[in-house]
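Handing you this structure, nothing more for now.
With one protein chain held back, the other chains of the complex are shown just where they sit.
Take a look at chain A:
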Amino acid sequence: CLENTDPRMRGRGIQLLSQVLLQCYSLLQEKEVLHLVLFYENRLQDHHLVIPSVLQGLRALSMCEVLSPGLAVSVLKAIFQEVHVQSLLQLDRHTVYSIITNFMGTREEELKGLGADFTFGFIQVMDGEKDPRNLLVAFQIVRDLIAKNYALGPFVEELFEVTSCYFPIDFTPPPNDPHGIQREDLILSLRAVLASTPQFAEFLLPLLIEKMDSDLQSAKLDSLQTLTACCAIYGQKELQEFLPSLWSSLRREVFQTASEKVEAECLAALHALSACLSCSVLSSDTEDLLDSFLSSILQDCRHHLCEPDMKLVWPSAKLLQAAAGASLRAYHCVTSSVLPLLLEQYTKHPQSSQRRTILEMLLGFLELQQKWGHVEEDESTLLSLRAPVCSVVFSALTDPSVQLQLVGIRALTVLGSLQGFLSPSDLELVVDHLIRLALHEEDSQSSEAAMEAAGSLAPLYPKVFSGHMVPRLEEELQSERQEESPCDHRSLRQRCLQALAAVSTHTSIVRETVPVLLQHLRKVQKGSEAGNTQDMVSVCQSLHRVALQCQQDAESCWYYHQTVVPCLLAMAVQAAMQESTHLLLAKALLEEEVLAAMVPVISAATTHLSPELATQSVSHVVPLFLDGEVSFLPQNSFPCSFQPFEDGECLEAQRRLVALLMAFVCSLPRNVAIPQQERLLHELLALSCSCNCPFTATTAAKCFAGLVNKHLAGQQLDEILQLAVNRMELGLAEGPCRMQALTLLLWVTKALVLRYHPLSSCLTDKLLGLLGDTELGPAAADGFSLLMAESPDVLHKGCHADVRIMFRQRFFTDNVPKLVQGFHGAGPDVKANYLKGLSHVLNHLPKPVLVTELPTLLSLLLEALSCSDRVVQLSTLSCLQPLLLEAPQIMSLHVDTLVTKFLSLTSSPTMAVRIAALRCAHALTSLPTTVLLPYKARVIRALAKPLDDKKRLVRKEAVAARGEW
């Protein structure tokens, strides 16, 4: 067969042999391989029909470990000589590349013996290659040739030509391409070749300069990115000749482009060029080009900095900053020219808006200085300009323009972060300015920015801030000014409280500010002014912020916990007792709003405690609530006993403090044991089911749920849950406490759904059953939102709750079919409850999941659009809007219904529904044009009406939607 005269037959024979070899090449002996190689080499001269099979055989042999020395070279020589690779089919060309790759992997030394002939041979092989699959392999071979130092000899330019002809890559993968080669793969692969050696520089740089001017944005971007890549391996020698053209191309692009991407890549390339020139190692007789390069940039850009109103001011500043940011040397060179200029321009331009631009540029240069850490005494321009820089920044801080103030504050923050830049007297001035802006500046943006600045500078200069700023704030907080209106006075106190919190970013400062805040809370509590509630809430908000800032530092965290938690508890207990003994006027401290504001304070003070310290603390707090054990409170002589879980009408106020217990005990790390946990659970359960005050009952239910969620699985948990289920069933059945029972059911269900507890499905079914209840149905429906949403105070990750990441999807899969079924079987008076429940579930589901589940639910959602309940309408619309954007194909099928319903909802009496309906009408435009065309005239006509809506926010959406149609 191998000697048959018909080439087809010979081909088949060789094919069979090659297939066998591909299976068993690893078993061959050295002699056999020699024989086969000689045979196959010889066959390369055979008829062209035979060649593909011959190449397959050679590929098998190229993988043999026992190939004798010299054979690899001989095979490659034969291929280079006998085969015209580019006239073969794609697959056969691929085989040739594979043979070469295999030999390069195992016979590097032998191939290198061929010298530049090997390179030349390969150039001929790949010359004219068109297939992207083969190109990826060929590019890899070229990279290896260069990276492994094969001899390129006189063929550098040829090798460059044969690869650079593909630049810039212009390839769009065909639709349904099974090979999955993306344009990006080819771009990166080719870039790796082109930017692999400085030897290509003289050919590549002119090409890049030419392509930067291309009309195609992709070509521009590719050229710029390739240039940036090259700078990493080039030196001054390679760049020298091309620097003027490179600079003028980059400048042209940045000055002209509308594309932020092009601008960003240009700046990156300029940065890379500057860095390359800064790092090049020069021989002693070469001139350093960095300075001349930078001076041409300065020459072209500097004068634009003097025109702060003109379009080119920012492009120029960005170019200079990109060049300056590359090295300390470049930075000095640029700033020594630019900083004095900017300072001078600031004085020359009196308008705030111009000054703002100039200061923003200055700020950009100051931020670059941060990169190099502290200011070096000897060469820094900045240091020599300290006085004028400070005076410019300080003048910005006193300017009436808020925008200029804001830039000034940012600049101040940067100056402060440069170690050793600001003198002690500067620093005092800084603090004075910050206090003035934080407390007395009318605009809230400036005031907030000043507080943030104080917060970021305080850890760098803790002594200055604790010694200078905190006392001033305390003084302002305590001052009683008669001349001001009470309203101004209140807002000043608010600002003081916020500033005290903002500046508490260092442990030594926290020790100063926390007592001030607590002191103020006590003072407000004793006072009898109207608006006390709001003041107490403000103090709590500040305390909360400080707590969050303390969390990362164990020492501050423990100090804070030890100081704040007992103090708040003592104040609350005191207030509750006064109320229960004297039946005084309700104390502001016990109002829901204030207690609710204390919850996050205690919670944040607890979540980050170490288990040992938390255990120490829990051993005080739980006995306080269970046994009235008050001895650990800072002020512990109380008129009567504290027994929040006892019966008795006069104890109502004490019971409300369960909120504080919840904040503490539900925030503990999971491995902290809670003393008397079972007794505590029983008390909470009883309170949640029987208490008439909704706040207390709900809080007790949440606390119970929070503990159950973290409770170890086992018999104890099962027992307490069984007890809870019994109490709930009893409560739900009839009587005055149905609502409390439902609340408990919701919170316990949530606690169990989150941890995938087996009992959760039984509880969810109970909840689904309640949707059909005429009395509790609407509340049960709203309860689905509680189940799905992140709760702010308990049962979330931050307070160490057991939360499985996929619980929402799981809840959806388990319960949505039941909701749909329930809807279809429900009476007309309760149907809306099911839709509402469903809406809540869908609203909280990740969009990708929603899109895949859509087809089954769409008909129900469309029905929900006709529901008269606003909540259902609103949540259905907000569900459909992303679907229109993400699944236009499916939605297209229902375009008729959608158009009709959306347009009719644009005249809903509720503003929020009108807005949502218009957003949906807007989103309809993402459906295919052919689908929309029949509706265009009708929609545009109908959208004319909301253009005249009485609410501006509705009109805004109408304008957007109509404009798009």
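The criterion applied here is as follows: a contact is a pair of C-beta atoms (placed from the backbone, for glycine too) under 8 Å apart; a residue touches a chain by one contact, two chains touch by 3 or more; residues count from 1.
Everything that follows uses one rule, which is that contacts and distances are computed from a predicted model.
Student: One chain of this complex is not shown here; going by its UniProt record, which of these names is it: "Transcription initiation factor TFIID subunit 6", "Auxin-responsive protein", "Cytosolic iron-sulfur assembly component 2B" or "Proteasome subunit beta"?
Tutor: Hidden chain identified via UniProt as "Cytosolic iron-sulfur assembly component 2B".
Student: In the complete assembly, which of A:Met310, A:Leu730 or A:Ala937 touches the absent chain?
Tutor: Only one listed residue reaches the unshown chain, and that is A:Met310.
Student: Just to verify: which one of A:Ala232, A:Met911 or A:Ala937 makes contact with the chain not shown?
Tutor: A:Met911
Student: For chain A, enumerate the residues touching the unshown chain of the complex.
Tutor: 215, 256-258, 304, 307, 309-313, 353, 910-912, 944, 947-948, 950-953, 955-956, 959, 962-963
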